[in-house]
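Not every chain of the complex is shown here; the ones you see sit where they belong.
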Amino acid sequence: MAKSDNQHDERSALYQRGMAEIRKQLGPMADGYIKRIKAMSPEFAWVNVTFPFAELYTRDVIDLKTRELCTVAALTVQGFALPELKIHIEAALRCGASRSEVLEIITQMIAYCGFPAATNALMTAKTVFDERDAADGKAKKPAKKAAGKAKKK
Amino acid sequence: MAKSDNQHDERSALYQRGMAEIRKQLGPMADGYIKRIKAMSPEFAWVNVTFPFAELYTRDVIDLKTRELCTVAALTVQGFALPELKIHIEAALRCGASRSEVLEIITQMIAYCGFPAATNALMTAKTVFDERDAADGKAKKPAKKAAGKAKKK
C-alpha cells in the first residue's frame, strides 16, 4: 500500500474541530500558518491540526488559559523555540491571560532554566506587547508611556 | 572583603518566608531537602530558599496551583530533571491540582517535547501516585484496582 498517498479528509469532524481550535487560539494568522506548513508537508500539517489542536486542546480537563501558560513555561525553558513562544504568548493573551500573568510565568521560569533562556523569553514577550500596542494605534505615543503600558494588567 | 564568608541571616524575614513557602509546597520533606543542600553548599541553599521560594512563589499574580502546573510543564519538556519533576508533581497535588490535571499537562507536553520526554514524565507521575497510594494504605489492594485509582480525579 502506498501509504505516502494517504488521503486525509480535511472535511472530517476531526480536522474541522482542529482548525476551529487553531483559529480560536491564533486568530487571523491561523489559516496562513497551517497553509505554509501544508505547502511543505501535507502530513506535517495534518498531524499539527488533528493532534495537538483537535485532540488535546479541546479536552476540558484544564482550561485553555492555564494550558497556554503551561506552554509558555515549556517554550521558555527550551530556549530555542522563540517563534513558537511568540505565537503562544499571543494565544495566552487571546485566551484570557493578562500581560502580568505571562510575565510572571516567564519570571518564575528563571528558577528552572536560568537567566539566558528566561531573558530571551522576556524579550519575546516585549515584541508581542509592542506589536499589539502598535496595532492598537498606541505606537505614536512617546516611548516612556509605552514602557508603562508594558506593565499594565 | 572575603565574600565567601558572607553571613546570611537565616532568622531574617526573607529566609523565614522562603522556608514557610517550601514547607507549604513540599510538606514534611522540605527541611531535610534544604538541609542536604546546605551540607554541601550553604550558598546554594540560601539562594534556593530566598530566590524562588521567598521571592517568586509568594507573589500573588498567579495562584500556586497554576504555578506548579507550569513547573510540571517545564520539567517535563526538559527531560533530564525527573527527581525535581517528582517533587513538583507532589507539590502540584498539595497545592490543589488533581491527578487528572497533572496527567493532562504532561500529555499536552507531547506536542512540545515529543513522546520520550513526556513518557518519562508520565512514569514519574505514576511513581508519585503509587507512593501516595501506598502511604494511604492502599498498596495492599490488587493491581487492577490500583490502576483504576491512578485515573481517579
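Order as written gives the chain letters A and B; numbering starts at 1 within each chain.
Heads up, the rule we're going with is that a contact is a pair of C-beta atoms (placed from the backbone, for glycine too) under 8 Å apart; a residue touches a chain by one contact, two chains touch by 3 or more.
Since the structure is predicted, the reported quantities are computational estimates derived from the model, not experimental observations.
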2 identical chains shown; how many in the complete assembly? 6
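Criterion: only the chains that are shown with their structure count from here on.
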Roughly how far is subunit A from subunit B, centre to centre by C-alpha average, rounded to an integer in Å? 26
Contacting residues of subunit A [partner subunit B, same complex]: 51-52, 56-57, 59, 61-62, 66-67, 69-78, 81, 100-101, 104-105, 107-113
